[in-house]
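All protein chains but one are shown at their positions in the complex.
Each chain carries a letter (A and B) given by its place in the written order, and its residues are counted from 1.
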Amino acid sequence: MILLNSTPADYLPIVMMFVVAMGFVVTTIFFTHKLGPKRDSKIKLDVFECGIESVDNARLPFNIKYFLVAILFVLFDVEVIFMYPWAVNFKDMGWFGFVEMLVFLGTLLVGFYYIIKKGALKWQ
Amino acid sequence: MSQIAFYILSFLSVVSALLVIFSKKPVHSVLYLVFCFFTIAGHYVLLNAQFLAAVHIIVYAGAIMVLFLFVVMLLNLNADIEPHKDNVLKVSAVVAGGCLMLIMTSVMKTADTMPIIDSTNQIGVVKNLGLALYQTYMLPFELLSVLLLSAMVGSVLIAKKEDIENLPQ
Partner (left out) sequence: MELVLIIKLILVVAVFAIALGIAAYSTYGERKIAAFFQDRLGPNRAGPFGLLQPLADGVKMIMKEEIIPAHADKTLFILGPALAMLTACMTGVVIPWGSTIEIGGAYYPLQITDINIGILYAFAVVSIGVYGVMIGGWASNNKYALLGALRASSQMISYELAMGLSIVALVMTTGELSIGEIVRQQHGWHWNVIYQPLGFLIFIVCAFAECNRTPFDLPECETELVGGYHTEYSSMKLGFYLFAEYINMFISSAIISALYFGGYNFPFMDSLGLSHNMVTTIGVFVFFAKVIFFIFFFMWIRWTLPRFRYDQLMNLGWKKMIPLAIINVLITGCVVLLLNKN
């Protein structure tokens, strides 16, 4: 096992940055809310549709393509994530590791080929 | 120090998990779940399981929850026309949930408690994890690609169903 001397304390500055950024965002939003003028009217608060009277609201069903892209993204994202621990150890594992990843990638490329042939990613 | 962090994180994860269930709007539930995943990633960091923490955020919070959000947006069309949930559904939900709780408690009772891994343990570091994954656990890793492949084929088949129906018989 390789000792890298890495501890959870390394992550403390991330929390600091989060707090600083959060503080900035919250104060700015608060002050804009207090400082700006308020002259509401029913028409002003209506949905903007280029000046035409709005029809229904925007809770519309949308194309299933977007959904398919999201599903395929999840699958390929897992694949990419699996490549990181492999890439870090790549030089130590040599050809063995390379072939191992080729088999893994090969199987997924078959799936990728199927997706493209099936026209799942075709946008009109 | 890490004790305090543990208690804060645990409190936040329990509260956000409860909010997932109790919030009325599905989109809010999804967002509370994302927050819950962040706190769990924080727990992983405390155990020095860095790769797991990163994967938890990238895959769960960044990919799967985006998919959930898409689904919720696709289905949650109008709050006011949402179908009324009848009592049979509620009773069956309570029974199913109760069964799950029974199983969980019985499992928890008999489970062996593992010794606490202290935060200086380096097994969760990417390099060590990779060595274990690609040498000791090579076969499960390769089988995983088959699992992902079947998921790909399945999702494409479901989403492109209309094309299959249009095929000449």
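Simple rule for what comes next: a contact is a pair of C-beta atoms (placed from the backbone, for glycine too) under 8 Å apart; a residue touches a chain by one contact, two chains touch by 3 or more.
Just so we're clear, the structure is a prediction, and the values are computed from it rather than from any experiment.
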Residue numbers in chain A that touch the chain omitted from display: 4, 6, 10-14, 16-18, 20-22, 24-26, 28-29, 31-33, 35-40, 42, 44-50, 57-60, 62, 66, 69-70, 73, 76-77, 80-81, 83-84, 87-91, 94-95, 98, 101-102, 105, 109, 112, 116, 121-124
On chain B, residues whose C-beta touches the chain left out of the figure: 25, 27-28, 31, 34, 50-51, 53-55, 57-58, 61-63, 66, 69-70, 73, 125-126
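Operating definition for what follows: only the chains that are shown with their structure count from here on.
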Complex interface listing, chain A residues touching chain B: 1-9, 11, 57, 59-62, 64-68, 70-75, 77-79, 81-82, 84-86, 88-89, 92-93, 97, 100, 103-105, 107-108, 110-112, 114-115, 118-120
Residue numbers on chain B that touch chain A, as the complex places them: 1-2, 5, 45-48, 50-51, 55, 58-59, 62-64, 66-67, 70-71, 73-74, 76-78, 119-120, 122-123, 125-131, 133-135, 138, 141-142, 144-146, 148-149, 151-153, 155-156, 159-160, 163
